[in-house]
Structure formats: structure tokens, C-alpha cells
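One structure is given here, and the rest of the page talks about it.
Note that this complex is displayed minus one protein chain, with the remaining chains in position.
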Amino acid sequence: MNFNQTDKVVELTRKLENFMAENVYPIEHEYEQFVRNSNNLWVVPPVVKTLKEKAKTEGLWNLFLPEEYADYSAGLSNLEYAPLAEIMGRVEFSSDLFNCNAPDTGNMEVLARYGTDEQKKNWLKPLLNGDIRSAFLMTEPDVASSDATNIECSIVKDGDDYIVNGRKWWSTGVYHPQCKVLIVMGKTDPSAPRHIQQSMILIPMDAAGVQLVRPLEVFGDLHSPQGHGEVLLDNVRVPANNILLGEGRGFEIAQGRLGPGRIHHCMRLIGGAQRALELMCSRAESRIAFGKKLSDQGVVRDQIAQSACEIEQARLLTLSAADKLDKHGNKEAKDAIAMIKVIVPSMAQQVTDRAIQIFGGMGLCQDTPLPGIFGYARYVRLADGPDEVHSSQLGKLIINRYSKI
Amino acid sequence: MNFNQTDKVVELTRKLENFMAENVYPIEHEYEQFVRNSNNLWVVPPVVKTLKEKAKTEGLWNLFLPEEYADYSAGLSNLEYAPLAEIMGRVEFSSDLFNCNAPDTGNMEVLARYGTDEQKKNWLKPLLNGDIRSAFLMTEPDVASSDATNIECSIVKDGDDYIVNGRKWWSTGVYHPQCKVLIVMGKTDPSAPRHIQQSMILIPMDAAGVQLVRPLEVFGDLHSPQGHGEVLLDNVRVPANNILLGEGRGFEIAQGRLGPGRIHHCMRLIGGAQRALELMCSRAESRIAFGKKLSDQGVVRDQIAQSACEIEQARLLTLSAADKLDKHGNKEAKDAIAMIKVIVPSMAQQVTDRAIQIFGGMGLCQDTPLPGIFGYARYVRLADGPDEVHSSQLGKLIINRYSKI
Amino acid sequence: MNFNQTDKVVELTRKLENFMAENVYPIEHEYEQFVRNSNNLWVVPPVVKTLKEKAKTEGLWNLFLPEEYADYSAGLSNLEYAPLAEIMGRVEFSSDLFNCNAPDTGNMEVLARYGTDEQKKNWLKPLLNGDIRSAFLMTEPDVASSDATNIECSIVKDGDDYIVNGRKWWSTGVYHPQCKVLIVMGKTDPSAPRHIQQSMILIPMDAAGVQLVRPLEVFGDLHSPQGHGEVLLDNVRVPANNILLGEGRGFEIAQGRLGPGRIHHCMRLIGGAQRALELMCSRAESRIAFGKKLSDQGVVRDQIAQSACEIEQARLLTLSAADKLDKHGNKEAKDAIAMIKVIVPSMAQQVTDRAIQIFGGMGLCQDTPLPGIFGYARYVRLADGPDEVHSSQLGKLIINRYSKI
Partner (left out) sequence: MNFNQTDKVVELTRKLENFMAENVYPIEHEYEQFVRNSNNLWVVPPVVKTLKEKAKTEGLWNLFLPEEYADYSAGLSNLEYAPLAEIMGRVEFSSDLFNCNAPDTGNMEVLARYGTDEQKKNWLKPLLNGDIRSAFLMTEPDVASSDATNIECSIVKDGDDYIVNGRKWWSTGVYHPQCKVLIVMGKTDPSAPRHIQQSMILIPMDAAGVQLVRPLEVFGDLHSPQGHGEVLLDNVRVPANNILLGEGRGFEIAQGRLGPGRIHHCMRLIGGAQRALELMCSRAESRIAFGKKLSDQGVVRDQIAQSACEIEQARLLTLSAADKLDKHGNKEAKDAIAMIKVIVPSMAQQVTDRAIQIFGGMGLCQDTPLPGIFGYARYVRLADGPDEVHSSQLGKLIINRYSKI
């Protein structure tokens, strides 16, 4: 493990930090007020378009795509991307400005890796350009989707088409006005062996039968403008060549997709937690209670020290997971990714909870980014599989490794 | 400590549970949808009026008022009120149906205890009838209000009037359409000894100079229809006889007010946590993942067992605090109240967090009461003084008690 | 639940506290030094005999036996015994002075409840008199004994005798010089249905074939003079009428025996934790670091407050379990006993760990009772079934209770 960053990344880090300082932090409050105003539901704040163009001009674009897709991107490894994603994670909405937001990142990677030329032309290109957005429909309300074999959505061949029926939810991004395409996971052959029952298929947003049922709240927040939707797929018909990679390959694609997705969430959450830490330090230094600064009170110092230790440990663990993913691929890095999935979101929730406490009432309301970071961390403890599932699988891996000694 | 309930309370418990079963749980989802709809901001769902009348008819009204005000109420002790408040805590908005909601409960108690006949006639009577609502303005954005001596709001005598200037926030209930009166804490004599600088004064909501600056969110939730407001008091003029109890008595009133207020929050939160536990049991029994019911999975059982233990302990601690408050009064029960303030909200947050995890994505969104309970618990860890302040004072009390041994 | 203590208990409490103050605390250090001196292994400090006689004279004797055996004892309910056991728990070895030490308490209760007249004459009477001591041999090194059906010790009928073969460990008290009788659990019929395979049998300590293999340490402490032994039963022959209650009744007896045993451990551990709290308060008040008393440092106050809250909650929970056991018996109180088993020892370990930290190096060594309390608490997290087993069974009970709602 060599965590020293390359010159390229040092330079990108500098540019990204400058960009954030000049363009993002100054408009953060305004952005948040805009999207929380119920009159602006599912409307993208106008400043976004300008900033995306600026980011693209400065080369701060598509940073997430791994080296093998250097044609489309900065060609960074996961280890190189980590400090950049951390910086973006300091302001939840900022990933979008650099075309590095989930679930589009995972979707772009899937298309880059498995898409046909036509699929790439139709969907990957506009996604890479930031002209459209996409969603990924996997989780279903009626079954424990952390066990992917439970999935009930059906994809049935009908002549030259497939007909898709199912109910999905927690489909992030479906309410975004530019969302134009869905990657849907469903079963093409329920009678096949477990791991080849599933397929992934591309469905244009405007296909007949795609119904947005309702947006889902996270602790009362609708996450406008992208939203998390419940989506009904009611006899949706798409051409057969919309299938990705081939029938029965859905589980395989999902495995490849979720590893980086989880690591990106973790990188961003480290940025979120670091932001919370810095905010709590400023607050502690400026606030006086019972005759002395909070920063001179033992319990506050202790909470800040504990938070700093937890963040630094989680950061190192995430870097080591990124390194393993780069060197040995998804399958080998399974344990490392399970580790960060179990550790990082909980850590970020915990650190932010402490920050809220130090801020008092101000920490609960719209005056700081803390509730947003808290909600994101809490959400990721469930997204892409609840922590318990990862912990159980990790425990099994570790037992296998050491019980033979 | 005798926690056996009197026949009166057994009967009230039965009636209250029936009322909840027949009238509240069935409309819970509808209520929540109504108040979360941005078109209904600060509008009381119509069903509330009907249910309040029904509750009044059934004698389920003003249950919170202690025995000495039996004229106005059921005349229950804190210990007797505890199981009833717990039941109400199962549905956050239900306290209001029984005229048992904060901050009106505390305000009514203050008026009953310290109000002049005129003050009682003007404000206590309509409050007891449920005709109007009230708010309590203590916390200020610019200072650490957990240390009450920091308060900056000024109350200045001017002829036969007082003129009030200050900025308050986390003023719960100010956005409620029936909110007609504010109890405001401020300084009448900043040069007096610390504990007699402060006074409380009644300000009609429609007094000139009372400005609602903005509603505050708790994790993105505006808590419509009552809301938590930031309020500017800009040269608000009220008659001198609006003062409560007399100049310099504010701190004394606050002390008397906050003890029961904190205990009521804790009682309700135990109900909230118990609800979360029951929901997580149902979920665990009905959901299947990886080939077996969640209820057959060790980690789930362990979380449920841990939650049940924590709830039962917190419940007993709260009952013992209520008993101490009944028998020995606010001052003597200071340690017991600090204990529950430190323990109960954290416990409720923790239990609800586990319930959310067991529910998966469903637990995060508007489909269960879990995010509401979670937010309420998180809020109470800060309301009426952050846990850290109570813990420090409790630590000091305990050290004093035992270090002399 | 009525936790108000009867006059009888108030009086016993006063007498017991006086006894401790006059006779036990003053010799505590001397006792500990005696038993830790390797020259005194398995020797009872001479002071014990004197103090036992004194305790008997004062009526502080056999307090543990429930009301139905009032002939032999003070005739206290579990609820009445709780505050007395708590006081004894403040000095680990003191229970023995009042003939209230495990495992003799459980063994006496078994003999009182199930013994034949002859068994009572031979063993119960001298045990009640404090003339002899006993051990309880259940756990085995080779199997997970928390699952009692795993037990491998065999009890085979041979003419008018039984022949017992097995290897037991964690047999507390076998090294005590007065240990004269063993109650042994083993299988009389391995082919019978699970719950009637087991029997209990009385084995005199001096029976041929009873071999003390070695004493077991708890964190390096041999717990002289009683010890925890590994015992080999090698073709031990005893008369058939040594069987308790009858063949196949072992599981039934164990169930009845373990409930009170667990609750007694918990009562004592609350006393241990309370002692640790008081010690840490004294230390905090008398020790100065970085220019101020520890008691003025926020983190110390916070740890003390947290400890006080945890102890008080655990105490109330234990009282409520005792009350349930008194009123509804072992089977009905299963959930309450599982709760305290899961909560109390962990709490006592945690509180003592904090006390050690506040004492610094002094807290680790023989200068305070803290390592002893810590070790006892850690031990009870495993004794009578590890916490995880109780938590799992409790979780199942709770889920059954609420999932039907």
C-alpha cells in the first residue's frame, strides 16, 4: 500500500479545492434554500448549469471513471479518485457539478464496460457529457432485496422485444428533470440457477408503462431535484437489444457495479464527516457556555478527538480498499469493501451526531450542512445492502481465512 | 417506590388505549400525509377538531396537570400520568388530541401556578379548553442558552408597560394557526445577581412587533402544523401586569417549569421507543432474507433483546423520577430528572435507529412512524438543555453525595 | 411493582450495614492479602470463623432462602433479599460470612425443595449451619454447556448404585477445605427425549474417583479459598438414593435452580458496581491533575453520571425481576431474568472499568477492590450461560409477544 498521491492527483486536488472555495461553498446555502423550497420541487437550481460548464472547462469532469476508460475521463485509479471524492463529499450536491454523482457514475461504468456501440452512443455519450441523467432500478418494496435472488421484477422476451413488469423503489434520480434512462434489474429466467436468473435492461424514461408512483423521503427530506422514487413498470416494452451483456448476466454486472459504488459512497462520507469535524471545531472555539469556551471543556475535546481518530482510521481503511480494488479487482477486494461499508457510514453518522450536539439547536436545522450529512450517512447504512448483510459475509470470510490456521 | 397503578389510572389507561385503537392509529397515515403535503403548511388536519371533542367527552383531557390543579383536570400525579403519556407518545401528534402537548402543558402549569386571576381568565381558561395554543420563548440563537444567564432578550419598564426586544428561536408552536400567546423569558435587570436578572412576561401573538422570521427544520421536517419558529421581538409593548409572578422571578419559574416538561418528554419517548420495538418485532417476523425470517437471525434477535432491555430500564427510571418529583418536588428530584434526560432520549434514538435498520429503506421514508420518533428523540437530546449539561450537573451531584463517605 | 421495603427488611438492612462497617470493611485489605499470598492457597482466613458466628448470632444468616423455607431462614422474598444481597456484593467475600454465597445458596435451595429427609439431614442441615460447603458440577470443558443437552457426563445404574463418569470444570468451591458434597448433573438416559435425559445426583467429596484436576484462574486470580476447579469423575460409585428427585428430573431442577442463582449474582454485582462508583467519586474529589481536581473535569463527571444512571437502571430492573419471580415464579419471570443477565454483569464491568481508569495504576493492582469486582462481573457474563444465549432467547420471547399485534 502506497498512499502517496501522484503529481496528477496533487494537481487535481488543488484545482478541486479551489473550485469548491470559489464556486461551491459560497452558494451552498442558497442552493439548499432553493431545493428545500416546496415551490422548486424537482427543479434544478439555475447555478448548476453554469458550474458544470466551468468544471468541465477546468478538467474537473468524470473523475470517477477508472483508468481503463481514460478516453472518457481523467483516467484515475480508485486510489487516485479517493481524495477527490472526499472533497466532493464535503458538499453533498457538489458531485453532480463534476458529473461524479451516483447513480450515474455506476451506470456510466456499466455502459462503458458492457454496453454495445449503440447503447454507448445513445446513453453513455450524453451521460458523460452531463446532458442527461439516469437511474438504477434494483431494490423492490415487497422483498428483502439485499438478497438479490428475491427480486421479482420480470423481463420476458416477446418477439423482438422484452416486456418488463415490476415495482421498484429507492430509485435515486428518477425525479430529476433530465433523467432519461433507467437500468433495470429483473428476472429473465426464474427457473435458472440462482446466479443466472437475472438480467439488466435499459429502459428509456419515456417508455410507455413507466410510472413514477411517489417520491420517498429520507428523514423528511425529498432530496430534490433528483429524489428517490417508487416506480411502477407496467408492461413496459423495449427492443431486445436493450439488454445489457446478455440474458442471465445481471448478477454479474451488479457485482461489478456495486463494489465501486460502495467505495464512492464511503469516500464521500469521509469528506462529509471531515466537514462535520471542522465545523464542530469552529463552533467549539467560538461558543461560550458556563463561562468558558466549549473548546476548553473536556467532554467537547474528547468528542472531537474521538471523531478525528475515527475519521482518520476510516480514511486509511478506504484508501486501502481502493488500493486493493485497483490491484486485485472486485472479487478479491470483497472483504475490504465489506469492511468500509460496515465502518464508514456508521462512523459518519456518529461523528455528525456529535457535531449536531455541539451545535445545539442550530445543528438540527437548515443552518448547517449537518442534517444533510447525517441523512446521507444513515441512508448509506442501508443502500447497496444493509450493514448487517455485509458484516455477516465479512465475518464468514474472516472465519474461513483464520480457522484453518 | 410503588409503581402499582391506582384503579383510576388503570381505567384511564384502558380508555386511552381504546381511543387510540379506534380513533388514532386508523388515521395516523392520513394525518402524516396531510401535514407533509406542502400545500397544507400550517394547516391543522380537519380530523383534529372532531377528535379533540371526542377526547374531551370521554374525560381524556388535560391529564398532565398535577393533583393540585384537580379543578382543571383529572388530578393525576406524575407517576399516574406516566403510563398515559407513554401511550400518547406512540403517535407523536396524539398528545394534542388530549390537550397534553408541549409546550402548552408547561405553559398551562405556569399560568395555573403563578398567574393572576386576569391572566388565568384570559389565557389559562382558553388553553385548558383547547381553544387556543401558546408558545414558550426562551432559547436564543446568539448565545448558549443552556446557560440561562446568557440570555440577552431585554424587558424594560416604560411607564405602565414593558418593552420587549430580543431574538428567540426553537419557539415550538408559534406557527400553529391557533397560537395566541407567548410566554417570553428575558432580562428585566441585567445588573442584578445572576438568578434574579430574569423575568417571564406574557405577549399576545398579535402584539405589534412580534415577527415570525422563519420556521426551523428538524432533519428536514417542519413539524407542521405547529412548527418551531425563529421569532423577532422588535419593541413589543405590553401592559406591566403581563409580567408573571413579578420581576426577577423568571429563573424560579423556569426551574419549576422545566422539571415536569423534561419528564413528559421522556414519558412520551418511552412510548415512541416501545412503538419502534413493536414495529421491529412485526417486521422481523414477516420478512424473509437469505432463506429465513429475520426473527430467526441472531443479530436481529440480539438487537430486539437489547432494545427491550433498554426500554424497560428507561421506563423504570422514569417512573422512579416521577415518583420522586411527586413526593419531594422539583429541587429534590433534580438528580432523577437529570438521569432520565441523559438516558431516555438517547435510548429512544438508539432503539429507533435499530428499528430503521431492520425495516431497510422502508424505515427511512414516510411509510412508518420511525423517522418521526427518531427526530423527536434527537431533538429532545438538545431541547431543555443538551444532555452534556445535565450529565455534568448530575456528575457533580453524585460526586458530592459519595465523596464524603 | 411496589419497591417500598418492609419494616423487617429496613431493620435487616440497618443491621447488615452496621455489620459491614464494624466487621468487614476494616478487615477487607487484610483478608485480600491473606488469600493472595501463595502460602495460603486454599486456606480460609481465621477471621472468617469468628465473623460467621457473629453474623449467625445477629440473625444475619441464610437470608437468601425464600419465604417457603422460613423454618431455615429469615423467610425473605427475592424482592426483600435484593437490597441485602446488594450490600454483600460490595465486598466479594462477605456473602460467605452470612452463609449466602454461591453455589451453596442454590444447592441449599435445591436440597430444601427436592431433597429426601435423609438427604436433608446429611447435607442440607450442615450446609444451613455453615459447617460444610458444596459445589455444583454442570459445565463441561468439551462441549458448549450453555446448551444443556450437550452434557456428556454419564450416570449409570448398577445394582443399588449409580456409577458416574465425566469431566466437569468451573466447579466453584471444590477447593474449599470444607467442601464436602457435590451436586452433579449428568445423563441417566441419553436416548430419552431431550429434556428428560438428565439427572442430578449427590456425590460426597471423598467418594473414590473424585479427582481435583486443577484450579482455574479468572484473569490470573485463583479465587482462593474456594477456587474454580476442573474435576474428573472416574467411575464414582454412589448409592441409588443419592439421586435428586428422580431420574430424568435434572433439567427441571436446573431450571428452578438457575433463575434465583442468576438474580443473586445480579444483586451482588449491583453492589459491586455501586461500590466502584463510590470509590471513583472519592478518588475524583481527592486527586489533582493539571491544576484541578478530577471532580472538576468534564470527562470525569460525565463518566460518573453515566455510571450512576446505568447502576440505578440496572437496580430497578433487578428489583422488578425479583418481584416478578416472587409473584409469578421462574417460568413466567424468564424474560425478566434474561434481561438482568444480559444487562447487569456488562454494566458492572463497564462501571468498574471506568473506575479503574479514574484510579490510574492504583485501580489495576491489589490496592482497591476494583479488579475483584471487574473479574466477578466478567465471570458472570459467562457463568450460568453466556449473555449471547440469554439475549437470543429473550429476543425470541419479545418477538413472539409483539409480532402478533
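A, B and C label the chains in the order they appear, each numbered from 1.
The working rule: a residue touches a chain if its C-beta (ideal position, glycine included) is under 8 Å from a C-beta of that chain, and two chains touch if they have at least 3 such contacts.
A quick note: this is a predicted structure, and the numbers were derived from the prediction, not measured.
If you put the hidden chain back, the residue from A:Leu65, A:Val300 or A:Met362 that touches it is A:Val300. If you put the hidden chain back, the residue from A:Asn2, A:Asn39, A:Thr57 or A:Ser191 that touches it is A:Asn2. Here the missing chain is touched by one residue of C:Leu128, C:Ile270, C:Ile356 or C:Ile398, and it is C:Ile356.
One of C:Phe3, C:Trp169 or C:Tyr402 touches the chain omitted from the figure, and that residue is C:Trp169.
When you scan C:Val44, C:Leu137 or C:Val299 for touch with the missing chain, the hit is C:Val299.
Residue positions on chain A in contact with the hidden chain: 1-4, 277-278, 281-282, 284-286, 295, 298, 300-306, 308-309, 312-314, 316-317, 320, 338-339, 342-343, 388, 390-392, 394-396, 398-399, 401-403, 405, in rising order. Taking the whole complex into account, chain C touches the unshown chain at residues 36, 38, 41, 139, 141, 143-147, 150, 169-170, 216-221, 228, 287-291, 294, 299-300, 353, 356-357, 360-366, 371, 374-375, 378-379, 381-383, 386-389, 391-392. Mapped onto chain B, the footprint of the missing chain covers residues 297-300, 302.
Definition applied: only the chains that are shown with their structure count from here on.
The chain closest to the protein's centre is B, with centres computed as averages of CA atoms. Where chain A touches chain B, over half of the residue numbers in use are shared by the two copies, so each contributes mostly the same positions. Here the CA centre of chain A is 52 Å from the CA centre of chain C. Taking each chain's centre as the mean of its C-alpha atoms, chain B lies 43 Å from chain C.
Averaging C-alpha coordinates per chain places the centre of chain A 37 Å away from that of chain B.
Listed for chain A are residues 299-300, each touching two or more other chains.
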